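Shown here: the complex without one of its protein chains, the others still in place.
Each chain gets a letter, A, B and C, in the order it is written, and its residues are counted from 1.
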Amino acid sequence: MSTIDQARLIDLFNLMADAIEREKDHLCELDGAIGDADHGVTMSIGFSAVRKALSEVNAAHPTDVFNTAAKAFLNAVGASAGPLYATAFMRAGAKVKGQTVLDRTAVADMVTAMADGVRSRGKADLGDKTMLDAWDPAAKAALQALEADRSAAEILSQAADAAEKGATTTIDMMAKKGRSARLGPRSVGHIDPGAASTAILLRAMADGFTAE
Amino acid sequence: MSTIDQARLIDLFNLMADAIEREKDHLCELDGAIGDADHGVTMSIGFSAVRKALSEVNAAHPTDVFNTAAKAFLNAVGASAGPLYATAFMRAGAKVKGQTVLDRTAVADMVTAMADGVRSRGKADLGDKTMLDAWDPAAKAALQALEADRSAAEILSQAADAAEKGATTTIDMMAKKGRSARLGPRSVGHIDPGAASTAILLRAMADGFTAE
Amino acid sequence: MKTKKLINDPAAIIDEMLDGMLAAHPQHLMQVPDSPRSIIARDGPRDGKVGLVIGGGSGHEPTFVGFVGRGLADAAAIGNVFASPPPDPILECAKAVDGGAGVLFMYGNYAGDVMNFDMAAEMAAMDDIEVRTVLSTDDVASAPPDRRVDRRVDRRGVAGNFFIFKAAGAACDKMLDFDACERIARKANDHTYTMGVALSPCSLPHTRKPNFDLGPDEMEIGLGIHGEPGVERGPIQSADAVADALMDRILSEMQPSKGDTVAVLVNSLGSTPMMELYLLNRRVKQRLDDIRVGLHATWVGGYCTSMEMAGASISLHHLDGELIEMLDHPCDCAQFRVG
Partner (left out) sequence: MKTKKLINDPAAIIDEMLDGMLAAHPQHLMQVPDSPRSIIARDGPRDGKVGLVIGGGSGHEPTFVGFVGRGLADAAAIGNVFASPPPDPILECAKAVDGGAGVLFMYGNYAGDVMNFDMAAEMAAMDDIEVRTVLSTDDVASAPPDRRVDRRVDRRGVAGNFFIFKAAGAACDKMLDFDACERIARKANDHTYTMGVALSPCSLPHTRKPNFDLGPDEMEIGLGIHGEPGVERGPIQSADAVADALMDRILSEMQPSKGDTVAVLVNSLGSTPMMELYLLNRRVKQRLDDIRVGLHATWVGGYCTSMEMAGASISLHHLDGELIEMLDHPCDCAQFRVG
């Protein structure tokens, strides 16, 4: 299958929820080093709410799925992750509005819209050691893959590769946004938890897409 | 030397203070099992105050030493140990009032007066698992030794032996007075901390007396 | 591993703590000249009023000094950590608050406190101050109901002091006579029931060693506020199950009737945070609702602590018209206010 309809998109959200559940403790540990140790818990609460909301929703379009997920995630968690991921999902939903299936162009649009959402909500710059440092390269990779005529699956998997690399680059950064910004130089040497969760989510989508 | 003058008595109090300092942690542990874990601290605070007061006092008679020690001990500690030991010291002082040196009779009197003090202040019965279960046999042993024409040194050391045995007998008792009384059967199997400190004090006096 | 504490020389800890209290609460508190462990309410003691002296060992803050003030205790005598104060500072308190109408001594029922306060009472009598004593004995865990001849004589006083002192302080503040103050104090004690649970120990500043051992998954029900062993040790349970265990025992003794009214204190022993206390309180309210017992007032927080011990206690104050009047009577203390 090379496109995503609303049912497929719900499957992908459930796979993201599974991945978060697996990585929950790890994300808390990352956040413990330079934040308040709750990022895994927050993501898990958020994706449990998303899973529940999507199991109850009557979605006609992928946009409905994104909007339902955004609202459920935001209202369940708040925190930093809430507005950031919720805005990402909302922007993706807005971008693909009217489409019943997401083709390779829409998949690339979806990733760039998410990155834009994170950027405009968080107002971070690249290199500030935030999830944007995973989203931004992911969006660029998605666009490149689209231009290189790759399949939807390849677009997603290259976005995930780029997000993982992006997350790794946060290790050497000094935080300038978010809770860890107060650490100054002591924030260096640790991966940003939000960048790590971004990579996990994109990887879960890519793997889920390919597997089917 | 077979008698105790006021200077000698001060030495003996200092030796008791040394012994308490050595056994402080042990006494806290005993109290931890069936009480509030402070008996060693309390005894140590009390005997530090006694040591200090005796270093400053101008004592003409053993009675002055006892009264100074009683007052210093009581005011420094309060607790259960304060009234009990302070009353013991006060009664000993009253008993030997007017004497400049304590002979073997006075030494035996001193021990029995102390036991009486503990009994009348605490109103415990024998077998209630309190320091009285060390003081009472100590007093009896002192009187027996006196009647058997033993020396002052022997009177003290037999009192100390009896106090140690008495303290050991508290292991099998169920507490009926003091903090540990609330434990009921759970108080069985542990030595009473006050009985243990009584034995330590009498042993320190006996050893100190013999050593010189 | 030794407990971490922000302290200076342990030998000076009580006097330094009192310095800090006096610095924080100069409007409420003062020390008796030459008797620094005798803390007096600036506004409280007065002629013709029964004086109320409370006290006991330190380590339970805000008990006792936090309850000294107009409408509650006139004075508190302060001992070392977990140790009754000696007679002298108690006597100085009695002298300072004596208004010619008698002085009530109120404190938790512990052997050490009884001996020291009784000695002070004898000394006060020599100074022509009439002292009467009312012990608090609210800890239902500390002696089984069947083991009391005089109903609760064997029991400890714990967090329920809060209600018991409050009632007595109100009676004194209303200028009731000595008999009435004593009667109300005894009644308040008879109407107060506390039961606690500990999750982890505290330690004395002098030793910084845990004053009891509890397994990593264990709790102990009925443990005393100085770490004295309790009635039952077992695996740690949910907040609801713990609240139920405490409430079951409290209610079975209190025997409330439908339509009765109580006041509630959910108290932290030290390091158990308010979040957990409110979870317990939620269940307390459910239990009271279940049996149609009304709630007059609730306090949630650290009112009678054991330094950094983890755990909590629940106290119920079984009210009647008179006790409601006493509870609602205004008081203004350093760490507690009503009205």
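Going forward, a contact is a pair of C-beta atoms (placed from the backbone, for glycine too) under 8 Å apart; a residue touches a chain by one contact, two chains touch by 3 or more.
Because the structure is a prediction, the values reported are computed rather than measured.
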Chains in view that touch the one left out, judged over the entire complex: A, C
Candidates A:P62, A:G122, A:G166 or A:P193 - the one touching the absent chain: A:G122
Full-complex contact with the absent chain, from C:M17, C:V50, C:A171 or C:A188: C:M17
Among A:I45, A:L146 or A:A159, the residue in touch with the chain that has been omitted: A:I45
Residue ranges of subunit C at the interface with the undisplayed chain: 1-2, 4-8, 13, 16-21, 23-25, 58-59, 61-62, 66, 197, 199-200, 205, 216-217, 219, 236, 238-240, 242, 264, 266, 270-282, 284-285, 295, 298-302, 305, 307-308, 310, 312, 335, 337
On subunit A, residues whose C-beta touches the chain left out of the figure: 25, 28, 32, 34-38, 40-42, 44-45, 48, 74-84, 121-122, 177-184, 186
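Please note the rule applied: only the chains that are shown with their structure count from here on.
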Neighbouring chains shared between subunit A and subunit B, ordered by label: none
Busiest interface, counted in C-beta pairs: B-C
Distance from subunit C to subunit A - Cα centre to Cα centre, in angstrom: 54
Sites on subunit A at which at least two other chains make contact: none
Junction residues of subunit C - those touching two or more other chains: none
